[in-house]
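Missing here is one protein chain; the remaining ones are kept as they sit in the complex.
Note that the chains take the letters A and B in the order they are written out, and that residue 1 is the start of every chain.
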Amino acid sequence: MENNYTYVKKDLPSVLGKFGYTFLLVGIVATVLAFVFDPTRATFNSLLTFTYLMGIGMCSLFLIGLEYLADAVWSVGFRRIAEYLAVLVLIAPIFAIPVLFNMHGVFHWTHEEAVAADAILAKKAPYLNVNFFIIRFIGIILVMGAFLLILVRNSAKQDSSGDQKITWRNIKWSAVMMPFFGISITLIAVDWLMSLEPHWFSTIIGVYYFSGSLLTTFAIITLFAVKLKDWNILPDFITKDHFYNLGAFMFAFINFWAYIAFSQLLLIWYANIPEETFWYLLKFEGSWMYVSIGLIFIQFLIPYAALVSQPSKSSYKRLKIMAIWLIFAHFYDLYWLAMSTYNKDGAFFGWIEIAFIILGIGVVVTTFKIVYNKRKLVPVGDPKLKRCIDFHL
Amino acid sequence: MRDYSIEPSVVKGKPTFHEIDQTIGAPLEKAPDKKFFMAISITGTMLLIGVISMGLSVYYGTGLWGNNNPVGWGFPIVNFVFWVGIGHAGTLISAILFLFRQRWRNGIARFAEGMTIFAVITAGIFPLFHTGRPWLAHYLMPHPNDHSLWVNFTSPLLWDVFAVSTYLIVSFIFWYVGLIPDFANLRDRTKNKIKKIIYSITSFGWRGSNRHWQNYEMVYLILAGFATPLVLSVHTIVSFDFAVSQLPGWHTTIFPPYFVAGAVFSGFAMVQNVLIFIRKIFDFEHIITIDVLEKMNKIIIMTGSFVGYAYGMEFFMAWYSGNEAESFAFINRAFGDYAWAYWIMVSCNVIFPQLFWIKKIRRTIPAMFIIGVLVNVGMWFERFVITVTSLSRDFLPSSWAYFTPTLIDGGILVGSFGLFFTLLLIFTKTMPVISLAEIKAVLDGSQPSHHHKGGGSHEN
Partner (left out) sequence: MRTEKLFAIGGLFDNTNDLMAATGKVTDKGYKLFDVNTPFPVHGLDHKMKLKPSPMGYFALVFGIAGTITALAMMTFMMVYDYPINIGGKPDFALPAFIPVTFELTVLFAAIGTVFALLMVFFKFPDNANPLHDTNYMQRCTSDRFGIHIIAKDKLFNEDEVYDFLLSIGAKNIERIYQYEEEKIPIMSKQFIGFLVVSIIIISGASYFVFNKLMFMPPFNWMEDQQRVDVESTSTFFEDGFGMRNKVEGTVLKSYMPDEYKTEPDSAGIYLENPLEYNEKNIALGKAKFLTYCSPCHDNFAKGNSRLGDQFPKPPTLHSKKLREWTDGRIYHVITFGQGVMPQYASQVTKTERWAIIQYIRTLQRAFNPGEEDFEDGK
């Protein structure tokens, strides 16, 4: 290895572990209670958590693949963080299990009498039926899981061998992964989010879900990276120049999300066809109206203003705050998407939602801690590492 | 397999700055040769055919075209969307790849931006004449008039007016700003008195001052930052022309990103095709290398895959929606009167570009050229399929009709290619087709090597 870089393994501060385990424990207890007190609402929240975490996991894989395909250099120092997060593709499905046991409470199309009485739902039945749904679900986990293991194991192998052929192989596997990724992320959006309102459809739903998830993935990577820097664990060669790129990508995808969200709204609003507009009207009903207007500010206007200037994208403080903001904004976005099915009259937020948020945070932090201890933070065998170290804007 | 630990060179052969000036400036010094005149007579003839066809259309009216009821939109709109799409590759290369700091774009950015401007000019002709009374085209812009009429701001056709005009102006400004240092270079090296005066005027007196470069670079970054959402918005607004309607096959929410991806797809194919000629004719093979072409082909397959994804989503949702009109629209596309157009489109857009997964094909000139041509054919047909099949089978079966283009339609299409290529040929002889300043900035060894590790961020 001609990297001239010696990796020193530093331990994560114990506060992170304590934080993670506390949230995990409290979260588990609270969510179990939630299932006891209000199973349907808890199931909806479980679905929300699943789509959130699965999106993060899949987009982390996407970013790993993208780095290989685009021959990117600046991100090599951050790639391991993405690799840690990618494990979520195997962990997020845990949150799907309660939903699979309570399909009836969540998905209208599982009600056989309703489907039999409704001509349109009956037409969709070859796709929207429980068996095929589960097959798709398992298929996505298997496929994404396979790519996770291939890419991440190769990357780990390269730490010791420094073999450039591994990079070459990962590039090829990344190329193969991309079409599967596209289909998988679309299916998650179609099956778990769009089918909540089975009469509704939108060809852009996959892209919408992808844009929000990818933005959040950047945010989580940024947050972890900044925290690691604060704890002096992140290697010194990662400078403001590297972080600038994370900030720039967050900014770019704030814009991209807004573009996709606006396109969907404009087209459905403009054509004014009742079979499509009802979905938006659900989100303008009662207090949902405030949530919808809030979404524009929370997911677009405020983060846009906070990250538009050049210096903001390389300020650690700004990046950390906006990363946290965007992580919650994505929850807000998915909540807005999914929850009007549960309660059409108005928005709701209570201890059950908080329970699942706490559990979700606990899961992510604990996963990160466990995988961090298993693998090096820096891909020491990566041939592009030296170029990453030398990277300047 | 290359060595991933080495930063790849953008330009091969380690030319000096002077050699770069000579190579790129050579076409501007030499008088046009026989090959040039042959090329421009071909494109000029095509242009003439277009002028005559368009002139006849203005004189006799748009009845000369194949547009009928219900296919009120025919070739003109297909051609418009086609040419605007081709323009987008230029902005993507110059603005988006700039933002991503892909240095390999420096050798092709100038040329691509020029192509953008010419493509947008060519595209702009269609809405102008499509209105039927182009001499009243000023009414498209809101201004006080004695009919007390304003334009309809809620119509996507009007958004097109604003979008394409803005796109043309901003692309032109972006292109011109990049040309200023090059004009200064030419001004200072030319021996011809008239050229010196022209270049002095066009360069505004640029001196290469670093105090100026600092602000210049910031403005270039800002322009790139604005041009990126602009290019997305232009083709999005073009897609809105179709998607805001209620017509099955037109009203799908995925149209905006699908059109943008399709535009980049066809644009890159066109740019790649033209660059293959340019690099050969002007001896730019060490600057516009096979690596550059290969990267472009990768982008072609990436955007082509998204186009394929959009086809799949449309088809799936047409079935999923349970809406008979929607399902029929898509089955009709594949098996109805225009099935031939549909399968040309699918094979050229989805099947043939998959060959670019194979590295050898990505790096072989004849193969990539053919695939590039096929992509352009396929993308033209995509716009044709979208426009004509949906319209010819609209809501009431009693109003269904088949669309046949006329010779005039074909003449105008040929003319559009003529205009585009004529402008391009003139461009190659009057301005440097590769940005002198930008390419020098990415030669090996041209930037100072950093003696300090890491270092602070640079004030940009």
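Just so it is clear, contacts are C-beta pairs under 8 Å (C-beta built on N, C-alpha and C of every residue); 3 or more make two chains touch, one makes a residue touch a chain.
Please read all numbers here as calculations on a predicted model, not as lab measurements.
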Tell me which residue among B:Val219, B:Ile331 or B:Ala401 touches the hidden chain in the full complex.
B:Val219
Residue of B:Leu28, B:Leu56, B:Leu128 or B:Leu158 touching the missing chain in the full complex:
B:Leu158
Missing-chain contact, candidates B:Pro142, B:Gly312 or B:Pro405, resolves to B:Pro142
Where does chain B touch the missing chain, residue by residue?
16-18, 21, 58, 133, 135, 142, 148-156, 158-159, 162-163, 165-166, 169-170, 173-174, 177, 181, 184-185, 187-189, 200-201, 204-219, 222-223, 226-227, 229-230, 233, 236-237, 240, 436-438, 440-441, 445-450, 458-460
Considering the whole complex, not just the chains shown, which residues of chain A touch the missing one?
262, 265-266, 269-270, 272, 308-310, 392
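Please note the rule applied: only the chains that are shown with their structure count from here on.
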Roughly how far is chain A from chain B, going centre to centre by Cα mean, in whole Å?
34
Residue numbers of chain A touching chain B in their complex, please.
2, 69, 71, 73, 119-121, 123-124, 127, 164-165, 167-168, 175, 178-179, 182, 186, 201-207, 236-237, 239-241, 244, 248, 255, 259-260, 263-264, 266-268, 270-271, 273, 275, 310, 314, 383-387, 389-390, 392-393
List of chain B residues in touch with chain A within their complex:
1, 3-5, 7, 99, 101, 229, 232, 236, 240, 243-246, 251-257, 298, 305, 309-310, 313-314, 317, 320-323, 357, 450, 453-458, 460
